[in-house]
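Take this structure, written in structure tokens, and hold onto it; I'll ask about it next.
Up next is subunit A:
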Amino acid sequence: MSAREEVLARLRAARDVGGSTVPDVPRDYHRTGVHAPGSAAAVERLTETLTDYRATVHRVGDLDGVPAAIAAVLAGSSSVVAPPGLPGEWLGEVTATVRRDDPPLSVADLDRLDAVVTGAAVAIADTGTFVLDALAPDQGRRAISLVPDHHVCVIRAADVVSSVPEALARLAPDGPLTFVSGPSATSDIELDRVEGVHGPRRLDVVLIVPPRA
Partner candidate 1 sequence: MRIALVATCLGDAMFPQAPRATVLLLERLGHEVVFPADQTCCGQMHVNTGYLDLALPLVRHHVDVFSGAADVVVAPSGSCVGCVRHQHAMVARRGGDEKLAQAAEDLAGRTYELSELLVDVLGVTDVGAYYPHRVTYHPTCHSLRMLRVGDKPLRLLREVRGLTLTELPDAEVCCGFGGTFAVKNAETSTAMLADKMANVLSTHAEVCTAGDTSCLMHIGGGLSRLRSGVRTVHLAEILASTTEGAPA
Partner candidate 2 sequence: MTTDLGMPTVASDPHGHLRGTEPFPVAAHRALADTQLRQNLGHATRTIRAKRAAVVGEVDDWEELRRAGECVKADVMARLPELLEQLEASVTARGGVVHWARDAEEANRIVVGLVRETGSDEVVKVKSMATQETGLNEALGAAGIAALETDLAELIVQLSDDKPSHFLVPAIHRNRSEIRDIFLREMPDVDPDLTDEPRRLAMAARAHLRRKFLSARVGISGVNFAVADTGTISVVESEGNGRMCLTLPDTLITVMGVEKVVPTWSDLEVFLQLLPRSSTGERMNPYTSSWSGVTPGDGPQTFHLVLLDNGRSNVLASPDGRQALHCIRCSACLNVCPVYERTGGHAYGSIYPGPIGAVLSPQLTGIDGPDDVNASLPYASSLCGACFDACPVRIDIPHLLVQQRAAAVEAHGRPTAQDLAMRAAAAAMASPGRFSLTERVVKLGRLLSRSGRIRSVPGPGAAAWFGARDMPEPPAETFREWWGRRERS
């Protein structure tokens, strides 16, 4: 008998002995957040939670403000990588050398680059999190946002939700997803959080927040 058959047989027998009644799962937790998606309050809370975990937030009023904001945070960088579908105009004012990940750069190449600029699929205000979808052209494959030491992420207010359930409802797990909450950190020394380990040690978020109509 194969291991597969034996393990499944054991589990079936054990399950039947221990009980096979399927419980109803109560879903009376909040499935919508306290603030409406894209609302000023959601964006405000996201700013607080991102900042709390040592990301730096830069607000711009519209898409036209993005190039200057990105250029400003990349002022000290000499090279930057961008996913294939990142809008070219966003990098229009950057003085650093821009490398598109198309064709894909080697890991060694990525290691020589100072920074990466990506978009994001969704951001979660409650937790200070944004999610990168590797299948989205403006976010790109996972390695590009991992190896460079400085990550600049552009987030639109419309993509900001309050809660984790709202974010997951907007995401399809077809491709790799990376949930990012602040720069890399560890709690492994005396269970206190310190920032800066293997992932990017510097995290800048450019938030596009249109003035309220």
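In this text, a residue touches a chain if its C-beta (ideal position, glycine included) is under 8 Å from a C-beta of that chain, and two chains touch if they have at least 3 such contacts; residues count from 1.
Selection rule, in plain terms: all candidates are chains of the complex that A comes from, given by their letters.
Here the structure is a predicted model, which is why all the values come from computation and not from measurement.
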Among 1 or 2, touch partner of subunit A in the complex: 2
Residues of subunit A that touch candidate 2 when the two form their complex: 1-15, 17-31, 49, 52-53, 104, 107-108, 111, 124, 126-129, 134-135, 141-143, 146-147, 164-165, 168-169, 173-200
